[in-house]
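The next block holds one structure in the form of C-alpha coordinates; read it before the comments.
One protein chain is absent from this view; the other protein chains keep their places.
Right after this comes chain A.
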Amino acid sequence: MSLRIVVTVKYVPDATGDRHFADDLTVDRDDVDGLLSELDEYAVEQALQISENSDDDVEITVLTVGPEDAKDALRKALSMGADKAIHVEDDDLHGTDVIGTSLVLAKAIEKAGYDLVISGMASTDGTAGVVPALLAERLGVPQVTLLSEVSVEDGTVKGRRDGDAASEQLEAALPAVVSVTDQSGEARYPSFKGIMAAKKKPVESWDLSDLDIEAEQVGLEGSWTAVDVANERPARTAGTIVKDEGEGGKQLAEYLASQKFI
(Lines give C-alpha, C1' and ligand atoms only; values in the text may rest on other atoms or scores of the structure.)
Protein backbone atom coordinates (compact mmCIF):
# COMPACT_ATOMS: atom_id res chain seq x y z
CA MET A 1 0.00 0.00 0.00
CA SER A 2 1.05 3.51 -0.55
CA LEU A 3 -0.37 6.81 0.58
CA ARG A 4 0.02 9.99 -1.43
CA ILE A 5 -0.39 13.16 0.62
CA VAL A 6 -0.56 16.60 -0.98
CA VAL A 7 -0.06 19.47 1.45
CA THR A 8 -1.29 22.82 0.16
CA VAL A 9 0.72 25.75 1.48
CA LYS A 10 0.69 29.49 0.97
CA TYR A 11 3.42 32.08 0.76
CA VAL A 12 2.14 35.10 2.67
CA PRO A 13 3.38 38.58 3.55
CA ASP A 14 4.92 38.63 7.03
CA ALA A 15 2.23 39.77 9.48
CA THR A 16 4.80 41.67 11.50
CA GLY A 17 5.71 43.70 8.40
CA ASP A 18 3.86 46.71 7.00
CA ARG A 19 1.20 45.01 4.90
CA HIS A 20 -0.75 47.06 2.41
CA PHE A 21 -2.49 47.10 -0.96
CA ALA A 22 -1.04 47.79 -4.40
CA ASP A 23 -2.69 50.25 -6.83
CA ASP A 24 -4.91 47.52 -8.29
CA LEU A 25 -6.17 46.72 -4.77
CA THR A 26 -4.44 43.35 -4.65
CA VAL A 27 -2.05 42.52 -1.83
CA ASP A 28 1.25 44.35 -2.30
CA ARG A 29 3.92 41.66 -2.21
CA ASP A 30 6.88 43.81 -3.18
CA ASP A 31 7.26 45.90 -0.07
CA VAL A 32 7.05 43.26 2.59
CA ASP A 33 8.89 39.98 3.15
CA GLY A 34 7.04 36.77 2.52
CA LEU A 35 7.18 33.43 4.28
CA LEU A 36 5.41 30.09 4.61
CA SER A 37 2.08 30.82 6.33
CA GLU A 38 2.53 29.76 9.94
CA LEU A 39 -0.79 27.92 9.91
CA ASP A 40 0.42 25.77 7.00
CA GLU A 41 3.41 24.57 9.04
CA TYR A 42 0.89 22.63 11.13
CA ALA A 43 -0.37 20.94 7.95
CA VAL A 44 3.17 19.93 6.96
CA GLU A 45 3.78 18.65 10.49
CA GLN A 46 0.66 16.47 10.49
CA ALA A 47 1.60 15.04 7.09
CA LEU A 48 5.02 14.12 8.48
CA GLN A 49 3.47 12.53 11.57
CA ILE A 50 1.00 10.52 9.50
CA SER A 51 3.96 9.33 7.47
CA GLU A 52 6.02 8.46 10.57
CA ASN A 53 3.10 6.54 12.12
CA SER A 54 2.29 4.61 8.96
CA ASP A 55 3.41 1.17 7.84
CA ASP A 56 2.59 2.21 4.31
CA ASP A 57 4.86 3.86 1.85
CA VAL A 58 3.97 7.55 2.23
CA GLU A 59 4.90 10.26 -0.24
CA ILE A 60 4.40 13.89 0.79
CA THR A 61 4.12 16.54 -1.93
CA VAL A 62 3.86 20.21 -1.02
CA LEU A 63 1.93 22.38 -3.43
CA THR A 64 1.72 26.13 -3.69
CA VAL A 65 0.23 28.65 -6.08
CA GLY A 66 2.06 31.94 -6.10
CA PRO A 67 4.78 34.18 -7.51
CA GLU A 68 8.45 33.23 -7.99
CA ASP A 69 9.30 33.91 -4.33
CA ALA A 70 6.70 31.38 -3.21
CA LYS A 71 9.42 28.75 -3.79
CA ASP A 72 10.73 29.84 -0.38
CA ALA A 73 7.59 28.43 1.23
CA LEU A 74 8.13 25.13 -0.61
CA ARG A 75 11.79 24.98 0.46
CA LYS A 76 10.79 25.45 4.08
CA ALA A 77 8.29 22.59 3.84
CA LEU A 78 10.87 20.40 2.07
CA SER A 79 13.43 21.15 4.77
CA MET A 80 10.89 20.07 7.39
CA GLY A 81 10.75 16.70 5.61
CA ALA A 82 8.33 16.74 2.68
CA ASP A 83 9.49 14.67 -0.30
CA LYS A 84 8.80 16.87 -3.29
CA ALA A 85 7.19 20.11 -4.30
CA ILE A 86 5.00 21.61 -7.00
CA HIS A 87 4.96 25.32 -7.75
CA VAL A 88 2.10 26.67 -9.85
CA GLU A 89 3.22 30.01 -11.21
CA ASP A 90 1.70 32.08 -13.98
CA ASP A 91 1.48 35.84 -14.55
CA ASP A 92 -2.22 35.46 -15.24
CA LEU A 93 -2.81 34.31 -11.66
CA HIS A 94 -2.26 37.78 -10.22
CA GLY A 95 -5.32 38.84 -8.20
CA THR A 96 -7.08 35.45 -8.15
CA ASP A 97 -9.82 35.15 -5.47
CA VAL A 98 -10.61 32.11 -3.28
CA ILE A 99 -12.86 30.50 -5.88
CA GLY A 100 -10.16 30.76 -8.55
CA THR A 101 -7.44 29.63 -6.16
CA SER A 102 -9.45 26.53 -5.32
CA LEU A 103 -9.77 25.78 -9.04
CA VAL A 104 -6.01 25.95 -9.59
CA LEU A 105 -5.26 23.91 -6.48
CA ALA A 106 -7.87 21.27 -7.34
CA LYS A 107 -6.54 20.83 -10.88
CA ALA A 108 -2.97 20.61 -9.59
CA ILE A 109 -3.94 18.10 -6.89
CA GLU A 110 -5.67 15.91 -9.47
CA LYS A 111 -2.69 16.11 -11.81
CA ALA A 112 -0.28 15.25 -8.98
CA GLY A 113 -2.42 12.33 -7.80
CA TYR A 114 -3.52 12.07 -4.15
CA ASP A 115 -5.14 10.02 -1.43
CA LEU A 116 -5.17 12.78 1.15
CA VAL A 117 -4.97 16.57 0.94
CA ILE A 118 -3.90 18.46 4.08
CA SER A 119 -4.25 22.22 4.50
CA GLY A 120 -3.85 24.73 7.28
CA MET A 121 -7.05 26.12 8.80
CA ALA A 122 -6.67 29.47 7.00
CA SER A 123 -4.01 31.64 5.44
CA THR A 124 -2.60 34.33 7.68
CA ASP A 125 -3.19 37.05 5.07
CA GLY A 126 -6.67 36.53 3.63
CA THR A 127 -7.82 34.49 6.69
CA ALA A 128 -11.02 33.36 4.96
CA GLY A 129 -10.54 29.70 5.90
CA VAL A 130 -12.69 28.41 3.04
CA VAL A 131 -10.19 26.87 0.61
CA PRO A 132 -10.22 23.37 2.20
CA ALA A 133 -14.04 23.20 1.93
CA LEU A 134 -13.88 24.49 -1.65
CA LEU A 135 -11.27 21.84 -2.51
CA ALA A 136 -13.50 19.09 -1.14
CA GLU A 137 -16.42 20.42 -3.18
CA ARG A 138 -14.32 20.60 -6.36
CA LEU A 139 -12.67 17.21 -5.89
CA GLY A 140 -15.93 15.55 -4.84
CA VAL A 141 -14.36 13.98 -1.76
CA PRO A 142 -15.18 14.27 1.99
CA GLN A 143 -13.97 17.29 3.95
CA VAL A 144 -12.62 16.54 7.41
CA THR A 145 -11.73 20.04 8.45
CA LEU A 146 -10.52 22.14 11.38
CA LEU A 147 -9.02 19.17 13.17
CA SER A 148 -7.05 19.47 16.37
CA GLU A 149 -6.20 15.76 16.15
CA VAL A 150 -5.83 13.64 13.05
CA SER A 151 -4.92 10.06 12.23
CA VAL A 152 -5.02 7.81 9.18
CA GLU A 153 -5.44 4.07 9.27
CA ASP A 154 -6.65 1.46 6.77
CA GLY A 155 -7.89 3.98 4.24
CA THR A 156 -9.84 5.99 6.80
CA VAL A 157 -9.08 9.41 8.21
CA LYS A 158 -10.27 10.24 11.71
CA GLY A 159 -10.08 13.47 13.62
CA ARG A 160 -11.41 15.74 16.31
CA ARG A 161 -13.04 19.07 15.50
CA ASP A 162 -13.45 21.46 18.43
CA GLY A 163 -16.38 23.77 17.85
CA ASP A 164 -18.02 26.42 20.04
CA ALA A 165 -20.76 24.19 21.32
CA ALA A 166 -19.22 20.73 21.08
CA SER A 167 -16.21 18.67 20.24
CA GLU A 168 -16.90 16.29 17.38
CA GLN A 169 -15.24 13.06 16.34
CA LEU A 170 -15.17 12.80 12.55
CA GLU A 171 -14.46 9.97 10.17
CA ALA A 172 -14.24 9.64 6.38
CA ALA A 173 -12.93 7.22 3.80
CA LEU A 174 -9.97 8.31 1.67
CA PRO A 175 -9.52 10.15 -0.58
CA ALA A 176 -10.36 13.18 1.54
CA VAL A 177 -9.46 16.80 2.27
CA VAL A 178 -8.26 17.56 5.79
CA SER A 179 -7.48 20.89 7.43
CA VAL A 180 -5.73 21.21 10.78
CA THR A 181 -5.70 23.93 13.43
CA ASP A 182 -2.81 25.36 15.43
CA GLN A 183 -3.85 22.95 18.20
CA SER A 184 -2.92 19.87 16.15
CA GLY A 185 0.68 19.84 17.36
CA GLU A 186 3.73 22.06 17.37
CA ALA A 187 5.43 22.21 13.98
CA ARG A 188 9.04 21.00 13.94
CA TYR A 189 12.00 23.20 13.05
CA PRO A 190 13.98 22.11 10.01
CA SER A 191 17.26 20.48 11.01
CA PHE A 192 20.55 21.39 9.31
CA LYS A 193 20.40 18.01 7.60
CA GLY A 194 16.86 18.75 6.49
CA ILE A 195 17.86 22.09 5.05
CA MET A 196 20.75 20.52 3.11
CA ALA A 197 18.57 17.66 1.87
CA ALA A 198 15.84 20.09 0.74
CA LYS A 199 18.22 21.61 -1.80
CA LYS A 200 18.32 18.32 -3.68
CA LYS A 201 14.59 17.60 -3.60
CA PRO A 202 12.63 18.07 -6.82
CA VAL A 203 10.49 21.18 -7.33
CA GLU A 204 8.24 21.00 -10.37
CA SER A 205 6.93 24.17 -11.97
CA TRP A 206 3.54 24.20 -13.65
CA ASP A 207 1.70 27.00 -15.37
CA LEU A 208 -1.97 27.38 -16.30
CA SER A 209 -1.56 25.52 -19.58
CA ASP A 210 -0.22 22.48 -17.70
CA LEU A 211 -3.50 22.47 -15.77
CA ASP A 212 -5.83 23.15 -18.72
CA ILE A 213 -7.01 26.38 -17.13
CA GLU A 214 -7.80 29.42 -19.28
CA ALA A 215 -6.46 32.81 -18.23
CA GLU A 216 -10.05 34.15 -18.06
CA GLN A 217 -10.88 31.68 -15.29
CA VAL A 218 -8.41 33.23 -12.86
CA GLY A 219 -6.71 36.51 -11.99
CA LEU A 220 -8.48 39.78 -11.32
CA GLU A 221 -10.60 39.38 -14.48
CA GLY A 222 -11.68 35.88 -13.58
CA SER A 223 -12.53 36.70 -9.97
CA TRP A 224 -16.16 36.41 -8.94
CA THR A 225 -15.65 39.19 -6.41
CA ALA A 226 -14.33 42.74 -6.81
CA VAL A 227 -12.60 44.97 -4.28
CA ASP A 228 -13.63 48.58 -4.98
CA VAL A 229 -12.10 50.41 -2.04
CA ALA A 230 -9.22 49.73 0.37
CA ASN A 231 -8.52 52.35 2.99
CA GLU A 232 -5.94 52.32 5.72
CA ARG A 233 -7.70 52.50 9.02
CA PRO A 234 -7.00 55.77 10.79
CA ALA A 235 -4.59 55.16 13.67
CA ARG A 236 -6.34 55.15 17.00
CA THR A 237 -6.00 58.45 18.77
CA ALA A 238 -3.71 58.26 21.77
CA GLY A 239 -5.60 57.15 24.85
CA THR A 240 -5.12 58.02 28.47
CA ILE A 241 -2.40 56.02 30.20
CA VAL A 242 -2.04 56.13 33.97
CA LYS A 243 0.54 54.53 36.22
CA ASP A 244 -0.83 52.50 39.09
CA GLU A 245 0.12 54.19 42.34
CA GLY A 246 -2.33 52.14 44.37
CA GLU A 247 -5.52 53.51 42.85
CA GLY A 248 -5.19 52.11 39.29
CA GLY A 249 -8.19 49.80 39.59
CA LYS A 250 -10.38 52.59 40.94
CA GLN A 251 -9.23 54.99 38.23
CA LEU A 252 -10.06 52.39 35.60
CA ALA A 253 -13.50 51.86 37.15
CA GLU A 254 -14.06 55.61 37.01
CA TYR A 255 -13.19 55.58 33.31
CA LEU A 256 -15.52 52.63 32.61
CA ALA A 257 -18.30 54.43 34.50
CA SER A 258 -17.73 57.60 32.47
CA GLN A 259 -18.16 55.49 29.31
CA LYS A 260 -21.37 53.96 30.75
CA PHE A 261 -19.98 50.42 30.95
CA ILE A 262 -20.77 50.27 34.65
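Here is the rule we use: a residue touches a chain if its C-beta (ideal position, glycine included) is under 8 Å from a C-beta of that chain, and two chains touch if they have at least 3 such contacts; residues count from 1.
Everything below uses one rule, namely that contacts and distances are computed from a predicted model.
According to its UniProt record, the chain left out of view corresponds to "Electron transfer flavoprotein subunit alpha" among "Electron transfer flavoprotein subunit alpha", "ABC transporter permease", "LrgB family protein" or "Spore maturation protein".
The omitted chain makes contact with just one of the residues A:L36, A:V144 or A:A187: A:V144. Although one chain is not displayed, its contacts with chain A can still be listed: residues 15-16, 19-21, 25, 38-39, 97-99, 102, 121, 124-130, 132-134, 136-138, 140-146, 148, 158, 161-173, 176, 181-183, 223-233, 236, 239-244, 246-253, 255-257, 259, 261-262.
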